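Every protein chain but one is kept in place in this view of the complex.
Let's turn to subunit A:
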Amino acid sequence: MEKKLPTIEIVEKYCKGCHICVEFCPTKVLEMKGFVVAVKNLEACIKCMQCELRCPDFAIKVTP
């Protein structure tokens, strides 16, 4: 069965580039692109939701 990939939405106008989501993602899905976050490796996402929970700025939304 094919693995269903999550959707990760970045709200760029809210992201303040604090690095929290990038640093604490257990599988290193995210990276910084300039001052805002970007998805680097969606396949690695284990849908733990920690990035969404920890983002202080409502800037990252994960739909598993």
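Keep in mind that, in the parts below, contacts are C-beta pairs under 8 Å (C-beta built on N, C-alpha and C of every residue); 3 or more make two chains touch, one makes a residue touch a chain; residues count from 1.
Keep this in mind: contacts and distances are computed from a predicted model.
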| item | value |
| --- | --- |
| Hidden subunit of the complex - UniProt protein name among "Hydrogenase maturation factor HypA", "2-oxoglutarate ferredoxin oxidoreductase subunit beta", "ABC transporter permease" or "OB-fold domain-containing protein" | "2-oxoglutarate ferredoxin oxidoreductase subunit beta" |
| Among A:Cys25, A:Cys45 or A:Val62, residue touching the chain not depicted | A:Val62 |
| Interface with the undisplayed chain - residues on subunit A | 9, 13-14, 16-20, 23-24, 49-50, 52-58, 61-64 |
